[in-house]
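The other protein chains are all here in position, but one chain of the complex has been omitted.
Labels A, B and C are assigned to the chains in the order they are written; within every chain, residues are numbered from 1.
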Amino acid sequence: MGNLLEIKNLKVEFHLDERVITAVDGAYLNIKENEVVVLAGESGSGKTITALSICKILPRNAHIVWGVINLAGREMLCLNENELIKIRGKDIAYIFQEPVSFLNPVYTIGEQIIEVIKLHQGKNKKEAYEETIDLLKKVRIWEAKRVFQSYPHQLSGGLNQRAFIAMSLACNPKLLIADEPTTSLDVTIEKEILDLLLELKNKLKFSLLFITHNLSIAQKIADRIFIMYKGRVVEEADSQELFKSAKHFHTQELLSAYERIGRI
Amino acid sequence: MLSYLIRRLLGIIPLLLGITIISFAIIHLAPGKPTQIEQAFNPKVSQEVRLRLEKLYGLDKPLHIQYINWLVKLGKFDFGRSFIDERPVAEKILERIPITLTINIFSLILVLLIAIPLGVKTAVKAGSAFDHALTILVFLLFAAPTFWLALLLMQLLSIQLGWLPISGLKSLDFEYFSFGKKILDLAHHLFLPILVSTLGGFAGLTRYIRSNMIDALKQPYIYTARAKGLSQEKVIYKHALRNAILPVVTIIGLSIPGLLGGSVIFESIFAIPGIGRLFYEAVMSRDYPLIMAEVVLGGVLTMLGNLIADIAYGYVDPRIKYKR
Amino acid sequence: MKNTYLITGIAIISILSVIALLAPWISPYDPAMIAQDSLLIPPSAKHWMGTDSLGRDLLSRIIYGCRISLIIGVIAVGIAVFLGVILGSLSGFYGRFMDTLIMRFADIMLCFPTFFLILAVVAFLEPSIINIMVIIGLTSWMGPARLIRSEILSLKEREFIQAEKAIGASSARIIMRHLIPNAIGPVLVNATLGIAGAILLETGLSFLGLGVQPPIPSWGNILIEAKSTLGIAWWITVFPGLAILVTILGFNFIAEGLKKIIG
Partner (left out) sequence: MILNVIRISKYFPIEQGIFRREAGMLKALDEVSFSVAEFTTLGIVGESGSGKTTLAKIILDLIPATTGEIFFSEDFIRNFRKDTQIIFQNPYNSLNPKMRIFDIICEPMIIHKIVDRKHIRDKVVNLLETVGLSGDILTRYPHEFSGGQRQRICIARALASEPKFIVLDEPISSLDLTVQAKLLDLFIELKQKFNLTYIFISHNLGVIKYISDAVIVMQNGRIIERGKVGDIFNQPSEQYTKKLLEAAR
């Protein structure tokens, strides 16, 4: 089976006032259809920048120097902004670390979900409303109507993240990119969100690129794992295999720390 | 919401009292009695008048009694009578308010119309030549005293080019104009004051909106908006601008004291009969009831402005809760 | 990192300070010297900035005016910052009753348009330089006070202050070595902007005839004459205004530069 997404030799630089920092330096990655791939690494290893590069939603001072990002046969880096905005939110969707700050504080949850449905599916207000309520129920928000009318700051972190997932899945994306979606949540909520994501993935058949620093999560959900270190992918392995025999010294270091304190 | 409003309204009572106490204190604790000064500067006031005035204003009584008497009168909107022409102070102030209000409202609208797009544009193009040029302009406008700008523009537009009248509100033969011509004449006279007032105001607001907008564009929810597939325009004007612009509501409230204070110089230069000029005249002629009344009025207006701005901000920004 | 704002600002203010200090030696004429034979002369080699309607040399008057403006700005803000730091620290440290009292008082003072307050007081006082400095100081301590208070409140929550308590540092030590060095930056920015504001206030007051009184030259009271010579003597409008502009620009640049340093 072919790859849904393939990244090769990606290099991303940040242009600061006086210097240039290379955040990603020759990273590669591939994801098959309906697969869960975990991109793991410590802070500053370039995971998030790699993920944001896929849809070119990088910070202003970040520049993709070179690389290939291929989504189902389309060369993403050759597309212009008008072509890209048709892919963002429709074929590829994102969820992020702190749902409260990644949701716009001045719009209700409902308004933010309806916005993406109207944008990509051209539905009218009533249809979009009904679909939004459906979506919220799909992510197991029972009080869908109340959440619909709520602003992000009025909801808990867990509830916000569920709503965010609903928003991301509104247009049935082929690829969901989840950037540390549970890091800001308590462990008990974390488990609920992970279970929900895996369940939805099996039901809706999308590929999941999951970014985390938490090897315990990686072990639980991944089909394959890529380890990033200083802007490079230093190891790629099947989930089972990685925890048995890591090759790169950084992976070994990570695993030894993980063995001691990362799990119970 | 209702209980919040009631609590806020109750909260202004101590402020109101404070405003009256300070206004009272300034005038009564300053060296020299108002009536003495009145006499010294205005020889027309005879000894007899002075005594009559002292009695009229209860200046022979202890301070706290004077204060309470004054407060009771204030409560009935009785500000006393002017020393100069014996007319009720309230009447004198009321007839001056419309013109000051007109100028400030027009210039506020202009300021918003100019500052918001410029602020957004400079934020989106931060670091560009356009941004730098505007930054320099903003610094210059910030540093230039308004009355100097007024003098320069008068020199240029009124005297050298002769396009505009130098000062005043109406032409000499105003009374004989048709209605339409009256409006045109007023507009002709108000153009320069409104222009100067706008120049003085838009620099700060442009800078403020620029920095708010730059801040908003860095927020995480902007990544979300882009990840959704929204166009650049929608990301900027729907998601960032709304967040950047909400606090402007409070800025408008906070700008009231500056506008009132500024109107003193402003209206004196252009010879506009507004409350600023009235205050200036009152100060020059030591018209003590009028000074007191205007100081209290200034305080109360500012306080109300802040209150309304606060409530309005709570209304437009969902993050502000009507609690605490 | 080059801090162009700070460097430019400091350069401008240093030059102005030198001019103010050396006023008697560098000004070409006595600023009060009236010369009947040289009324309203345009800028020339003899009078670089021309003369006013009494024949006084404008350049000399502006040089002496620089003294007045800088002194009033610095001392008025000195008073305001002094009061603000004391009241703000009391408010921030002791909280509760003290805080409520001081901050309500500040709220009330902030309700008045500063210019109204100052004019009301000036109406009953001799408009001398000292009075003006004191009045501006007494009516502008609220900004620094609020700033200091909020700095202290936020610093108090910072963990390094908690850590200092835990190692047994005394209150005095925490204040002197930890709170003040960290709170001073924003206050400095505020004070620099405050000087610019105070100078603008003074020029406005003097322009209205309620500030520095003639024959003492101040940029504001030189401009009084600009009104009556409008269209006759452009230099009387342009030069004093430029002097104000450059001074305010200098202080605002320093403030902007300081902001960058504080981050």
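Operating definition for what follows: contacts are C-beta pairs under 8 Å (C-beta built on N, C-alpha and C of every residue); 3 or more make two chains touch, one makes a residue touch a chain.
Note that the coordinates shown come from a computational prediction; the quantities given were computed from them, not determined experimentally.
Peer 1: In the complete complex, the non-displayed chain touches which residues of subunit C?
Peer 2: Counting over the whole complex, subunit C touches the hidden chain at residues 100, 158-160, 162-170, 173, 177-178, 181-182.
Peer 1: Please give every residue of subunit A in contact with the chain that is not shown.
Peer 2: 42-43, 186-188, 190-191, 213, 215-216, 253-254, 256-258, 260-264
The definition used in the following text is that only the chains that are shown with their structure count from here on.
Peer 1: Whole-Å distance, subunit B centre to subunit C centre, using C-alpha means?
Peer 2: Their C-alpha centroids are separated by 22 Å.
Peer 1: Give, as an integer number of Å, the spacing between the C-alpha centres of subunit B and subunit A.
Peer 2: 51
Peer 1: Two or more other chains in contact with one residue: find those residues in subunit A.
Peer 2: There are none in subunit A.
Peer 1: For subunit C, which residues are shared contacts with two or more other chains?
Peer 2: none
Peer 1: Per the contact definition, I'd like the list of subunit A residues that touch subunit B in the complex.
Peer 2: By the definition above, subunit A touches subunit B via 52, 55, 57, 59, 81, 85-90, 93-94, 96, 98, 101-108, 115-116, 119-120, 151, 153, 167.
Peer 1: In the complex, go through subunit C and note every residue touching subunit B.
Peer 2: For this pair, the touching residues of subunit C are 104-105, 107-117, 119-125, 196, 200, 203-204, 207-210, 223, 226-227, 230-231, 234, 237-238, 240-241, 244-249, 252-253.
Peer 1: For the complex, give me every residue of subunit B touching subunit A.
Peer 2: Residues in contact with subunit A: 218-221, 223-232, 239, 242-243, 246, 317-319.
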